[in-house]
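Here's the structure we're looking at; comments come further down.
For this view, one protein chain was removed and the others were kept in their places.
Chain IDs A and B follow the sequence of writing; residue 1 opens each chain.
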Amino acid sequence: MKRTVPLIIVMVGGILMMIQYFIPHQASQAVFDYYTEWAPIVGAFALVLGVGSLTRVHFHRIRRRSKNWPYSLAVLIPLYAMPILGLMVPVSLWGGMESPSIFHFLFMHIQVPIQSTMFSLLAFYIASAAFRAFRAKSALATVLLGSATIVMLAQVPIGEIFGPGLQDVGLWILRFPNLAAKRAIQFGVGFGILATSLKIIFGVERNWLGGAGE
Amino acid sequence: MSAVNFWGKMLNVDRRWIFLLIGVVSIVPFLIPVGMPLTTTTEVESIYDCIDSLGPENAIFLAFDFDPGTDAENMPMSVAVMRHAFFRHVPVFMTAYTPLGNGMMMSGFEYVTNQELPGCYTPVDYADWATYRDAGIVDRDGLVAAWEADGHSLPENSVGWVFEGRDYALLGYLPLFHLVILGMTSSIEAQYPEDSHGNPLVEMPMLREHKSLREVDLALTMAGSSACMSWIIYGREKIGLPIAFGVTAVMATDYFPFIQSHQIIGQMGGLRGAAEYEVLMERNGVSATTDKAFTGMDVQSAAHLLIILLIIMGNVAYFAGGFHKQHLMKSGR
Partner (left out) sequence: MSYDLIGIWVAALFTLAIYSFLYKENPLYRLAEHLVVGISAGYSIAITYDIVVGPKLVDPLIAGTGWVLLIPGILGLLYITRFMPNVAWLSRYPMAFIMGTSMGVGFPLTMKAEVLRQLEAAMAPIYAAGMPWHIVLGNLVMIFGTLAALIYFFFSKPHKGIFFGTGSKVGIWVIMLGFGATFGFTVMGRISLLIGRIQFLLGDWLHLIK
């Protein structure tokens, strides 16, 4: 029951859906339709895992008064307040999801700016790394840096002052050697996904069973 | 100070000075704009030409498959495509791959329909034109004529009306979106009984005319992750749905094989891709001016020159200071 049934579900489900693709019969289409209707519902509940883990970790920090425990309140309060404000409170300045509302405010004017800004920090780090770490220590590294320089200049309008050919060279690098390298990687990724899928479907790969007891 | 000390000091400069430098270089071009011209590439032109060839009898999907983290790159291209589609009166179904993408979808739509911005479009909610629907007026030209005949006029900044259910539908997010794409190859309404405003899809004119992805002419995925591949795998390969990508610059180089294999019709890569699309729109009269992406290209130019300079300076300091020999000695060569 604990391990065998899930493995059977994976195998039966995987083989059934693989075969279904090749069968144009109505019954096959019905299976497909039921599946595409049910799967999002099951998938939606997976959010419970993330929310539960988050709650457990931060609740313990607050209870034990760990270092920096007040920040855990900044996680848990909006975590539970957002659904309540968005779904349970009637549409008003306090409730509902549309602007103006606290739900909309927290998302648009706090979440979005913070997340965007966090990603933009990388621009500073890449500038620092450009100076401190990017070294042409070998011929290969020099080729990499040279290719990067050409492409960087070709992608911006100022690159055109270096001559009309620079953009053409940059595009040539993107459309041919870059394509070749990425295609080779793509084959590896594609075969890897197929191999991993088969390993999981046929029960060879069982790591996903972990974390739920015996 | 010996030469080695000088180069050593240079290499060990506090990185906060470099942060300050990149900050200043990123701010100044905004205050002193130059507006250098931008040449367009075939990868972006093919997307533009495809949408430009469509009309009210066609339909496209615009997928907001990105989160706020990549908003700066993906939003300008999403907004540009949305504007283009509205200009050509092409009905647009909008979806999202993640819950946060749902917020991006609403934000993008709010930007295009912000009545305070020049070149905006004026939205008409689904409920507001119910009486016209009940009277059987569902074709676009008839609807606009009837709407304006009843005394509605376009605000000052607006360039056109967009009717919910006729010109656009905000479908939103569903989990396991690759399965949603697969499901929409049979029926859009089975996956989305209602849009994100709670309007029933089955009554919408644009859904009656385009019941599944087989009847949609193009799907554009604006992605900050490999979510875009789901559209190729489950849309393109299942039913031959034409796909176009609008991806972040970090990912853009990975998808050139898919352009060459004609699995996607074109790709907008990063802010440059969005800027090219804005230039095409301005050049062809779809919009009066370019927007945020083109404005940002001046800063992009300055920042790229700075990065290249930093790479050169770092390498000069490294080799001139003899640090490469120290590493060779340490590794026993």
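Keep in mind that, in the parts below, a residue touches a chain if its C-beta (ideal position, glycine included) is under 8 Å from a C-beta of that chain, and two chains touch if they have at least 3 such contacts.
These numbers come from a predicted model, not from an experiment.
Visitor: With the missing chain put back, one of A:I62, A:I126 or A:L166 would touch it. Which one?
Guide: Reading the full complex, the residue touching the unseen chain is A:I126.
Visitor: Among B:L38, B:L100 or B:A169, exactly one should touch the missing chain; which is it?
Guide: B:L100
Visitor: Where does chain B touch the missing chain, residue by residue?
Guide: Touching the chain left out of view, chain B contributes residues 16, 19, 22, 26-27, 30-31, 33, 69-73, 75, 98-100, 102-103, 172-176, 178-179, 182, 193-194, 196, 198, 229, 232-234, 236-238, 248-250, 252-254, 257, 260-263, 269-272, 292, 295-296, 299-300, 303-304, 307.
Visitor: Residue-wise, where is chain A in contact with the chain that is not depicted?
Guide: 1-3, 5-7, 9-18, 20-22, 35, 37-52, 54, 56, 68, 71-72, 74-83, 86-87, 97, 99-100, 103, 105-126, 130, 140-141, 143-152, 155-156, 168, 172-191, 193-194, 197-198, 200-201, 208-209, 211-214
In this text, only the chains that are shown with their structure count from here on.
Visitor: Based only on mean CA positions, could you tell me how far chain A sits from chain B in angstrom?
Guide: One centre to the other, that is 18 Å.
Visitor: Per the contact definition, I'd like the list of chain A residues that touch chain B in the complex.
Guide: It is residues 29, 32-33, 35-37, 39-40, 43-44, 46-47, 99, 107-108, 111-113, 115-116, 118-120, 123-124, 126-128, 130-137, 145, 149, 152-153, 155-160, 167, 171, 174-175, 178-179, 182-183, 185-186 of chain A that touch chain B.
Visitor: Applying the document's contact rule, which stretches of chain B touch chain A when the two form their complex?
Guide: So the residues of chain B touching chain A come out as 11, 13, 15, 18-19, 21-23, 26, 36-39, 41, 67-72, 100, 103, 107, 110, 174-176, 179-180, 182-183, 186, 190-191, 253-257, 260, 272, 297-298, 300-308, 310-311, 313-315, 318, 324, 327.
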